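Right, one structure below, let's go through it.
Missing here is one protein chain; the remaining ones are kept as they sit in the complex.
So, chain A:
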């Protein structure tokens, strides 16, 4: 039992430290949102990629960056209704 508790605590510590560490009840929405946030962070973190997108979209890099940041707030729309 103590082992199980320790595992649980370790998992919680991991979940606290690293965003996106899953748990037994991770929903599809949580998972896809997490992936999408990772992607958006990567788009703006790699300067050539941000540049590529900006040229393609015909706007400045700052606007594209804001677009990526803003999309991170709710990348896959609101969570679906949970059935109680």
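Brief remarks follow.
Just so it is clear, a residue touches a chain if its C-beta (ideal position, glycine included) is under 8 Å from a C-beta of that chain, and two chains touch if they have at least 3 such contacts; residues count from 1.
The working rule: contacts and distances are computed from a predicted model.
Per the UniProt record, the absent chain's protein name among "Actin-related protein 2/3 complex subunit 5", "E2 ubiquitin-conjugating enzyme", "Pre-mRNA-splicing factor rse1" or "Putative histidine phosphotransferase HPT1p" is "Pre-mRNA-splicing factor rse1". Even with one chain removed from view, chain A keeps its contact list with that chain: residues 16, 18-19, 33, 37-38, 40-42, 44-49, 51-64, 66-67, 69, 72-74, 77-82.
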